[in-house]
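Every protein chain except one is present and positioned as in the full complex.
Right after this comes chain A.
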Amino acid sequence: MGKKHTSCRNVNENPCNMCMPMGGILAFKGLEQSMVMLHGSQGCATYMRRHMAEHFNEPIDVASSSLNEKGTIYGGEKNLKQGLDNMIKAYRPGVIGILTTCLAETIGEDIDRISQEYLREKGYGDLPVVTVNSPGYGGTHTEGYWLTLRRIVARLAQKTGANSKINVIIPNLSPADIREIKRILQLMRVDYILLPDYSDTLDRPYQKPYRKIPEGGTKLADIAAMGGAAATIQFGLTVDESMSPGHYLESRFGVPLYNLPVPMGVENTDMFMNMLMKLTGNPLPACLEQERGRLLDCMIDSHKYNARGRSVIFGEPDNIYGVAKICLENGIYPVVVATGSKNPLLVKLLAEKLAHSPLRCTVLTGTDFTTIRKQSRGKANIAIGSSDGRFLTEKEGIPLVRYGFPIHDRTGGQRLLSVGYAGTTQFLDRITNTLLEHKHKHYRKSMYEMFYLNNQPVEEFFLESSGEQHDVFMQ
């Protein structure tokens, strides 16, 4: 494996990631009756709400302490307290998450002290508040998401008596994926606590009357019980220990942690099933066995079409590891795997898997879309990731299978199912069909251009790459 540091470039051109508080909001939206307050200027909250609303097609209520120039000089304590007051009156939340933004962190706000003081002053002693220091410059939304989960667990999990529950902690998956994981857990007759569960809160059914805070979410009592659970399954292979909620539960309460890959693809899902069978002693129900069989049937039916696929995969670390596994299992060999997050664990994991791929693959961390585009040019014929990758289609003619967050230019990102045997089957069909459609659409034209006109693509706007680049070879 060869490694190249190419951070000689200063420009981040077309970013591949969002900022920390964004991920934090997502995590908090998975708690029952929760509200979030961003401490900083109101623009951040507005942008993030806009961003999430467009993906989930749901109202995203996030309050802001609306700091202004004066606050930057005298501190934002008054604003934060007033903001909490108004938010509590209007929403009556059961739990409050407070996230900082760049502004609050730069002026050094002590949100812990301020919020505690506030609760005392107002006599809200038993209203749980979780604070997270999440400066936008401190990491991507992925880090914000995990750090928030860890803070939630650290604040709310308790040393209760031992119970037989199993904690299941998930990365940024679609509401449909969460529902699928829950279905599998129910089929396996697992007594589970899933964190964070935004499967209803960010994909709520049409229902009257309208509620300000949607129903659903992980119950606080359940989070409290996580400290006494029999085990934790965390789909977070790439999560650093300092941000890992599962690691916290293990080191603080001795709950054994099983870090697993996101159950995408046969092997990853097998690992999940195996783990559930081992932990519960229950057998695999026939219907899941059949789903596995159908997935294999799908893979066999499509393998000739898939064999033509050369993929560029981008998104959040644990998600793209799952996607890469699906691609590897189906011969859609990855040529570029990229994330905006600076994640060394991902590189290590991928290197092990990609070592068996017949194609050279470039793994990019801390990167941007211009680098991804440059690396994919002429090598990839299918892109898998968020809608920000549409430029790969527009500029390089690489069709995009939308997966992950955000999906802004298509509807239904929240309903995309991609995990488990059944989800993988659907996901694989989407990939295969995109390859087929692209082939049918471009067959004549590309033949004409390649062999008759002898056209070569033109170079434009490329200089250095940004982020870290790792070349992975077959050993």
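Convention: a contact is a pair of C-beta atoms (placed from the backbone, for glycine too) under 8 Å apart; a residue touches a chain by one contact, two chains touch by 3 or more; residues count from 1.
The criterion applied here is as follows: contacts and distances are computed from a predicted model.
Asker: Per UniProt, what's the omitted chain called: "Xanthine dehydrogenase family protein", "Nitrogenase protein alpha chain", "Molybdopterin-dependent oxidoreductase" or "ABC-2 family transporter protein"?
Answerer: Hidden chain identified via UniProt as "Nitrogenase protein alpha chain".
Asker: Give the residue, chosen from A:Gln33, A:Ser65, A:Thr218 or A:Ser302, that touches the chain omitted from the document.
Answerer: A:Ser65
Asker: Which chain A residues would touch the chain omitted from the figure, given the whole complex?
Answerer: 9-15, 17-22, 37, 40-44, 46-51, 53-54, 57-72, 79-80, 82-87, 89-90, 101-103, 106-107, 135-138, 140, 204, 206-208, 210, 212, 340, 388, 391, 408, 460-464
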